[in-house]
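This part shows subunit A:
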Amino acid sequence: MDRWVLTVITFLPLGLLAAVLFVPGRRPNVIRWLSIAGSLVPLALSAWLWLDYSGGAHGLQYAVNRPWIPLIGVNYHVGADGLSVPMIFLTTLLTTISLIYSLNIKERVKEFYCLFLLLETGMLGVFVALDYFLFYVFWEVSLVPMYFLIGIWGGPRREYAAIKFFLYTLVGSVAMLLAILAMYFATGARTFDIIAIAGAQPFAGQMALQGLVFWALFLGFAIKVPVWPFHTWLPDAHVEAPTAGSVILAGVLLKMGCYGFLRIVLPTLPEAAQQYAVWVAVLALISIVYGAFVAMAQMDFKKLIAYSSVNHMGYVMLGIAAACSLGPANLSDRATALNGAMLQMFSHGVITGALFLLVGVVYERAHTRDLREFGGLGAVMAKYSVLLWMSCFASLGLPGMSGFVAEFFVFRGAFPAYLLITCLSMIGLVVTAAYLLWTIQRVLLGPVNPKWAGLKDMDWREIVSVVPLIALMILFGVYPAPIFRILNGYATGLASYFVGG
Partner candidate 1 sequence: MIPASWCVALSAVLFSIGLFGVLARRNAVAILMSIELMLNAANINFVAFSRSVSPGELTGQIFAIFVMAIAAGEAAVGLAIVIALYRRRSNITVDEVNVLKW
Partner candidate 2 sequence: MTAPSLQIITWNLWVSAPVCALAASAMVTLIAGAFWPAFARWLTPCLALGGIALTAAFTILAGMLGLPPAGMQVMDSFTVVFDLIILIAAFITVLVSNHYVTRENLERGEYYALMMLSASGAMLMAASDNYVMMFLGLELLSIPLYVLAGFSRGRSESQESALKYLLLGAFASAFFVFGAALVFSATGSTNIVVAGDATERALVGTTPIYVIGLAMILTALAFKVALVPFHMWTPDVYQGAPTSVTAFMAVVAKAAGFGALARVAAAGPEGSWTVLLWGLSAATMIWGNLLAISQNNIKRLLAYSSIAHAGYLLMGILAGGRAGISAVLFYLLAYAAMTFGAFAAVIILAGRGDGAEDIEDYRGIARRSPLLGWTMAIFMFSLAGLPPFAGFFGKLYLFSAAVEAGYPGLTVLAVLTSVMGVFYYLRVTVVMWMQEPEAESGPAAQTSAPLLSRLVLSALAVAVLALGIFSSPVLRWTNSGSAGLERSAEAAIQMTLPEPTNAPAALSGGSR
């Protein structure tokens, strides 16, 4: 039974979708609560997964491997290890939260919830798939609902944002598809199995070809992360997307890019990863510093948070690049960098999710996101103010919050690898603190703008959405052991995996 738990988690939302389809559209409340209640099941199962997962190096568990298209060697191969378990939990958690938050969606409720459930299946599939074909299918399945979510429920420039998001990601995934085909044919074993292909090392010694495949995969994943200069779709998509869409986009979809690096690029193309690590590190540095400075210049609250994602995902990439470049002598540094990167993935998902929700809260009341118009909300909305303070502190890396632990690990691991780059990226840390504090000042502090004197404080729906995320930030900030227990197995396993280099 255990073995099928991942399948159940992944496809349960799809089953739920089928059920929702049969609810008539004029009963929106039934649709809403059915979806929310249903989405609790995958959430509970993924929490169970977290507790049940026993860790250890190469700790692949709950694996199922069945032939799907035997003629070309495609299998339905799913499994979970230290990398995917937290991501599965993050996905189910953020989906449930988004569904709860989206109770305020009034238009085309049925379509909204259906697309969201489809999106959940796509995302979960990406994190459980251990077959390239399956991975690619789920990767694209997660793209389409998000396109509709942005395009239908988005802001005024939603069509532009949706198309841009779709085409950017598609260009990346097509590059990825070509790379997958190259690996498939280079392996020659007629298998799309991610682990089997990594084990076969199809390009060992062929640096030119390996480099080509590496950059193709890099393009696919870097657009998703996004790494500078492929980030331009992100602010548009975020600004136009409905709040719940932004939460999922920043919280989970961006992580799929990093996940791709950790799951595919590093184990399969270790030599190219090592050779080009410095370029990745430089791009990560630019993302960190550029993201921070551009965020500082934003007057749109949501755009600011969007650019802060570019900045924070830069740390993940820095950690990955550092882990690639370190030699066999620095095994523990390598594992540290990877642990940091993976924790940052989780922590950023939680923090940025909370921030986008909070932006949504104030936008719904004030119908503006212009930071220049706010001020003094702290006196008007007390609960809001507390939650925003905490989320911003977590985001800027205050000790005691999960962001700090993650960034500390990344820097600790990256230090031996790239002294200069790591030092320079500290600038990003400072600027991040500056713009977040400035934001708090502009929104919460100062004299109350009379225009906003009558704003209501957060209601139960919004509080229920945000509080669990805040709790996780604090939990893993103070006591990160439960998550490191899970991450560390994969980190050390991956670190020792490509020692050969």
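On how the list was made: all candidates are chains of the complex that A comes from, given by their letters.
Heads up, the rule we're going with is that a contact is a pair of C-beta atoms (placed from the backbone, for glycine too) under 8 Å apart; a residue touches a chain by one contact, two chains touch by 3 or more; residues count from 1.
None of these values were measured; they are calculated from a predicted model.
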{"item": "Identity of the candidate that touches subunit A (this complex; choices 1 or 2)", "value": "2"}
{"item": "In the complex, subunit A residues that touch candidate 2", "value": "25, 67-72, 108, 110-111, 136-137, 140-141, 143-144, 148, 151-152, 158-159, 162-163, 166-167, 170-171, 174, 177-178, 181, 184-185"}
